[in-house]
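Reviewing the structure listed below.
Here's a slice of the assembly, chains where they normally sit.
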Amino acid sequence: MAAVGSEKTGSAAVMAEGVATAQVAADLSSLVAAEVTRQVAALRSELDQAIAELRERTPEDRAALVVFSGDLDRVLAAFVIATGAAAAGLETSIFFTFWGLSALKKKGATVAGKGFKQRMFAAMTPAGTESLGTSKLNFFGMGAVMLRSMMKEQGIASLEELMAMARDLGVKLTACTMSMDAMGIAKEELLDGLGYGGVAAFMADASRARVALFI
Amino acid sequence: MAAVGSEKTGSAAVMAEGVATAQVAADLSSLVAAEVTRQVAALRSELDQAIAELRERTPEDRAALVVFSGDLDRVLAAFVIATGAAAAGLETSIFFTFWGLSALKKKGATVAGKGFKQRMFAAMTPAGTESLGTSKLNFFGMGAVMLRSMMKEQGIASLEELMAMARDLGVKLTACTMSMDAMGIAKEELLDGLGYGGVAAFMADASRARVALFI
């Protein structure tokens, strides 16, 4: 009886132990998982921070151009690069400043109430893409006519076609408001659908871009 | 008695098991720690290396400009961008080369012992910011006078004010020593507080910069 009792007790203990062991095993798994998670969390957070710091300074898939020049050849180069960048998958923006604003002028738009100097500047700067001259060999516009004609013969897109292409590809065009103020250019004189901003707008794009060029 | 004995034995086993479980829990932490340390050390070292390689090539919060041009409008654009970059928190440097050195000339400084060609170059290039002409429509300085006057009317900072602002913002101005040699320009002719260096100095800044522009 005692033997039976002890056997019973023994088997009860083994059973209890079996249950406890199963419980321990189950607990253990989650205990281990939790402890590993806890200990790995420190590493994860450390590396996440290192990666976040890099990410903040890693260029995005962007290109940002400044078009300072109002020369036909340079504006052409800018739009060839911009459409090339957009076609390569980069979010592309062009910031037009100083003489570059001439490329954004709406044909035939005039604004009343300009000062004398502003009117003089307007009279002496191109009134839209079709009046842009070349930076070299312009000869009062002959260089531009020749360049355009040679490009057409070769089936190369014109500036106006490139600008339309750029807009279709989602290239963002921004007019420099400080230059507009300095030169007395009103929004009504410029193309529709432009963005407006100062140097801060350009820096915001350029400092995140893979490619930033001053043209 | 046997039942009691077996109960006692049972509770002893549970107690022993409790101790063992506590021991297991204590062991677990150090076991996990050891295993995490072992396995994570490899991961950490591998990722640290990958991150270090990226970090070495990740742009710093810097902007680096080359001012090649000595035209008032382009030098103005450079300082607008430089102050904008510095205001946006970027450590900004401008490297002045070729014609750009004109913007750094101290008013009225002359140096003896120059060769004929150096004197001719000096005579024909602007002797400081106030003599800079515009790249277009300059008409022997009228363009610069008009541009300055139009900017003033609009409350836009003058080049001299922008240069002072740049210095206040900690923008580093460096004169290209190779250009100084080529053009026969001495340090005495340039503003105080400049840095001096060659292309290696520019590349050191530019290759770490978020934005590098040639103006």
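Chains: A and B, in written order; residue numbering restarts at 1 for each.
Heads up, the rule we're going with is that contacts are C-beta pairs under 8 Å (C-beta built on N, C-alpha and C of every residue); 3 or more make two chains touch, one makes a residue touch a chain.
All values reported here derive from a predicted model rather than from experimental measurement.
In this structure file the homo-oligomer totals 3 copies of one chain sequence, with 2 depicted.
We take it that only the chains that are shown with their structure count from here on.
For the pair subunit A and subunit B, the distance between C-alpha centroids works out to 20 Å.
Subunit A contributes residues 1-2, 5-6, 8-10, 12-13, 16-17, 20, 24, 28, 31-32, 35-36, 39-40, 43, 47, 50-51, 54, 57-59, 66, 68, 70, 97-99, 115, 117-118, 120-121, 124-125, 178, 181-184, 198-200, 202-204, 206-209, 212-214 to its touches with subunit B in the complex. Listed in rising order, the residues of subunit B touching subunit A in the complex are 2-3, 5-7, 9-10, 13-14, 17, 21, 24-25, 28-29, 32-33, 35-36, 40, 43-44, 47, 51, 54-55, 58-61, 63, 73-74, 77, 80-81, 83-85, 87-88, 90, 135-137, 146-147, 149-151, 153-154, 156, 210-215.
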